[in-house]
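The complex appears here minus one protein chain, its other protein chains still in place.
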Amino acid sequence: MSLLSVRDLTVKFAMRDETVTALNGISFDLAKGERLGIVGESGAGKSITGFALMNLISRPGFVDRGEILFHDEDVVKMSDARLRELRGDKMAMIFQDPMVTLNPVLTIGQQMLETLMAHRKLSREEARQIAIVKLREVYIPSPEERLNQYPHELSGGMRQRIIIAIALLLDPELIIADEPTTALDVTIQADIMELLLELCQSNKVGLILITHDLGVVSQMTERTLVMYAGRIIEAGRTREIINDPQHPYTQGLINALPQQTLPGQKLRQIPGNMPSLTNIPPGCPFNPRCEYATDLCRTTLPEIIQYGEVRVACHEVERLHAEGARQEQDA
Amino acid sequence: MNTETVSPTMEPSRWSKIVNSNMAYSFRRNPVAVVSLIIFVLIAAAAILAPVIAPYDPYDPMQINIMNSEYPPAWIDGALPEFMLGTDDQGRDLWSTILYGTRLSLMIGICAVALQAFLGISIGLIAGYIGGRLDSLLMRMADIQLSFSTLMVAIIFLAVTQAMFGSELFNRYAVFFLIAVIGVAEWPQYARTVRATVLAEKKKEYVDSARVLGFGPGRIMVRHILPNSLSPIFVISTVQVANAIISEASLSFLGLGMPPSQPSLGSLISSGFDYIFSGSWWITVIPGVVLVILVLVINLLGDWMRDVLNPKLYKG
Amino acid sequence: MFAYLVKRVFQAIAVMFVISLIAFAIQGNLGDPLRELVGQSVSEEVRQQLRDDLGLNDSFITQYLRFAGNALQGDLGTSYFFKEPALDVIMKKLPATLELVLGATVIIIGLSIPLGVYTAIKPDAIVSRIIMGISIVGISIPVFLTAILMIFVFSVEYGWFPSFGRGDVVHVWGYWETNFATADGWMHIILPSIALASIMLPLFVRLIRAEMMEVLQSEYVKYAVAKGIKPWRIYFVHALKNTLLPVITVGGVQIGTMVAYTILTETVFQWPGMGFMFLEAVNRVDTPLIVAYLIVVGFIFVVTNTIVDLIYGLVNPTVNLARMGA
Partner (left out) sequence: MKDMNAQTPLVEIRNLEKRFDLDQGWLETLKFRNGRFVRETRGVHAVNDVTLDVNRGEALCVVGESGCGKSTVARLVAGLLTPTKGEIHYDGARIDNRSRAEMQPLRKKIQMIFQNPYASLNPRMTIRQALEEPVRHHYPTFSVAEVRDKVTEVMMSVGVDPSWAKRYPHEFSGGQRQRIAIARALTVDPEFIIADEPISALDVSIQAQVLNLMLEAKESRGLTYLFITHDLSVVEHFGTRVAVLYLGSVCEVADTATLFSHPKHPYTRALLSAVPQLKDDRPNHIRLKGEIPTPINLPQGCPFQSRCAFANNRCSSEKPNAIHQPDGSLVACHAVEEGRLDEGMVGT
């Protein structure tokens, strides 16, 4: 049985004189303890997906249709009280920028204890002990002292560790991490990612990792969704997607990385820009930037279909595959 | 080499750009703003055209008959039909006096704000752009001056001036004293807002880019930073006009502003206050209502502007 | 913290110095002390003699030092009109003004926080819209006009409240007589307090609402929601403290405006406080009293502003610890 099952999730934003579809018919499943990456560029809808899973979309955005089944219970239809029980307890979230995630006027201890005491009947002392244990788990030195400190006294990496500790406080079944290391330095990013991976594996916690960095996805996750303009365009096992991407956009994204080209040579760029949500072209949203686009692509939206090991939303996937195979033979 | 083939659409004309802009759109969608602007324009027009509209000239002693004093407005028993809103304690036609008074209040308000804006923008730009000791000195001064409040500074200044010059001389130049004191006393509001915006803008890379291109500080301040600091200046200018009108009225009410012979709305209210207990409420209440409506529509426009432009105003 | 403290105290002293200079300059240029003392009918030699005796022919610096020295010992001159020490006159009037300010402050703080928080939490509710509508009308009515209209409605038309004076006061201690001990005193202070609060209250409601709405948009509030924290805790623990930090600063700045408004309110209600006294002193060209008022008010500003600054430093963990830790 899957832990999380998302069906046809559609999120819209009410703008000046129209409603804009930010998330369009997203469907995916997550098994217990599974790690899933959601990749895409800014504006693809990956962060909105993360917030929608916890029903945290606020005005002017709203969930238009679809369901998010967490243990067969629809998060979209939950009462506020039931949502509060779930958030921070069975489902925890790690935000993007640790410098602004913690409340500047409350101590680390206050912010950890309030989370515990909102969900469990615990005395302050019991809660404190749990907080200290969790801070140790994320390798925070002298955790007792940290509890009395304010966020501004700690570095960004330290704060993100504390946020991970807060996420783990109530032994959640699912952690949603929205670009957890984008605001951090490379060496710190590597430490945090390793820590997150280790904790998810040892505690059998499901992870949804939202990122723009294919390298991170490759190291951290078992399965990957690639998003473009509010839709999933490719989904499957991470290895398959990295090694043998099927959708022209995924291919372009991987090929555009400097590692994929010899130094000094021209990078294989994807032309153009991601369409803005108010102005998504008809047919396949990627068609104006796609070198394989046909008339069909310009008029009809491709359904996401099973192709080999992955699911992919592209009319021309067979032709592409054949060409790819031919090129490989040539080479 | 690039494949962005999206051809530019027809260049829209300047006028249609204005009409379709965010600001015009939100204006049309906001009935409060539309009504406020209409009322403001009506009041301003009436004030400017006061000499044409007003049936009497309140400054002309020949047209005033003390025997006509304290007639009620036309809809109350005992009114004289030629005085639509009744008369004041000196027998002046209240409608004409209010028109002239509004004219004075609005003029003092706008001129004082123009003076504030000139001082505040210059000081704010220089303090923000040059920074360092000059900046901290100017801002300390602004903080201290602000904590004493405009009204307090104005009251003390005008009280001393009046005592020094005697009321006759003071009354003759009251308009200029008021403009000067309200204009000078409020410079910190502007200076701090402008400085905060300048500091925020100075950090942006287009200023660095201009410096790397070798432009001088004058050009960078006026051509690059100032145009990007306009939204907060617009917003506070509106609010400041409203505040200046209130300040003028308050000072005149205390007898430190416009004299009763040349009344602004504030001095009119003040002179009527003594008659409120004898039942002649209109001398106070009608100019009071006009004053409130004038200030209210300006504040409503300021509110709307703040919502649309959404500038980060300097706090504290 | 040390530097912060010393800095504030130094600044306070500097400001008091400037105020005393201004006050001294006013004293030197406003009116002729001899005329007040001896009238017109005295010969020129006697005048010269008196000038020497009073030290009016000394150098500017000597005169200022004497003025400042006397001021430090509480001697701010003798009121021409009351014929008693100016400081005594002011100290007698001070409690009335302070009680008025206290009444208004209680109204402002007591109402602005709940109203501001409510309108920020429920911006679209009808009640919020009504509160915001009233508040913008509120900031558009000058204090003196509110006072006049209240007298007109509640005193003249309905006769519910008295229109002037302090009514029955009870002597407490020293110069202090209080309004809060008798029913009549309460009746007298209600209208003036409301009038004094009338422009500041809507200002603070709007300020708190704006700050609170900004804080509610912040990442840390979103994060608190994502942790499953109950709404009341988010509003009153997470958001309110961050909201009040900038409000404290603005509050400090508004103290000056409040004292200025007491002049208006006291004039309308003929409230026997410092403000009313000051305006009378201006009309009588009672220079020592004007100067004394200036110095006392300046002193009150400086002290309250310094205290507000220190409170801000103590409440805000980033200011406080950053300075202490270094």
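Just so it is clear, A, B and C label the chains in written order, and each chain counts residues from 1 on its own.
We adopt the following convention: contacts are C-beta pairs under 8 Å (C-beta built on N, C-alpha and C of every residue); 3 or more make two chains touch, one makes a residue touch a chain.
Given the structure is predicted, the values throughout are model-derived calculations rather than measurements.
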Residue among A:78, A:188, A:280 or A:301 touching the omitted chain: A:188
Sole residue of A:41, A:85 or A:126 that reaches the chain not shown, by the stated touch rule: A:41
Touch criterion as defined above, residue of A:105, A:270, A:284 or A:304 at the omitted chain: A:270
Contacting the left-out chain in the complete assembly, out of B:65, B:167 or B:209: B:209
Interface residues of chain B (partner: the chain not displayed): 1-2, 4, 7-8, 11, 136, 204-206, 208-216, 224, 227-228
Absent-chain interface as seen on chain A, which is shown: 41-42, 155, 157-158, 185-191, 193-194, 197, 212-216, 218-220, 239, 242, 252-254, 256-259, 261, 263-264, 266-271, 273-274
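Operating definition for what follows: only the chains that are shown with their structure count from here on.
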Longest centre-to-centre distance from chain C, chain (CA-based): A
Chain pair, B-C or A-C, that carries the greater number of C-beta contacts: B-C
Whole-Å separation of chain centres (CA-atom averages), chain A against chain B: 52
Separation of chain B from chain C, taking each centre as the mean of its C-alpha atoms, in whole Å: 24
Computed distance of Cα centres, chain C from chain A, in Å: 54
Of all residues in chain C, those that touch chain A in their complex: 218-220, 222-230, 233, 237-238, 241-242, 245, 316-318, 321-322, 325
Chain B to chain C touching residues, read off their complex: 140, 144, 146-152, 155-156, 159-160, 162-164, 242, 246, 249-250, 253-256, 266, 269, 273, 276-277, 281, 284-285, 288, 291-292, 295-296, 299-300, 303, 315-316
Chain B partner contacts - residues on chain C that touch it in the complex: 11, 15, 26, 29-31, 136-137, 139-145, 148-149, 151-152, 156, 163, 211, 246, 249-250, 252-257, 259-261, 263-264, 267-268, 278-279, 282-283, 285, 287, 290, 294, 297-298, 301, 305
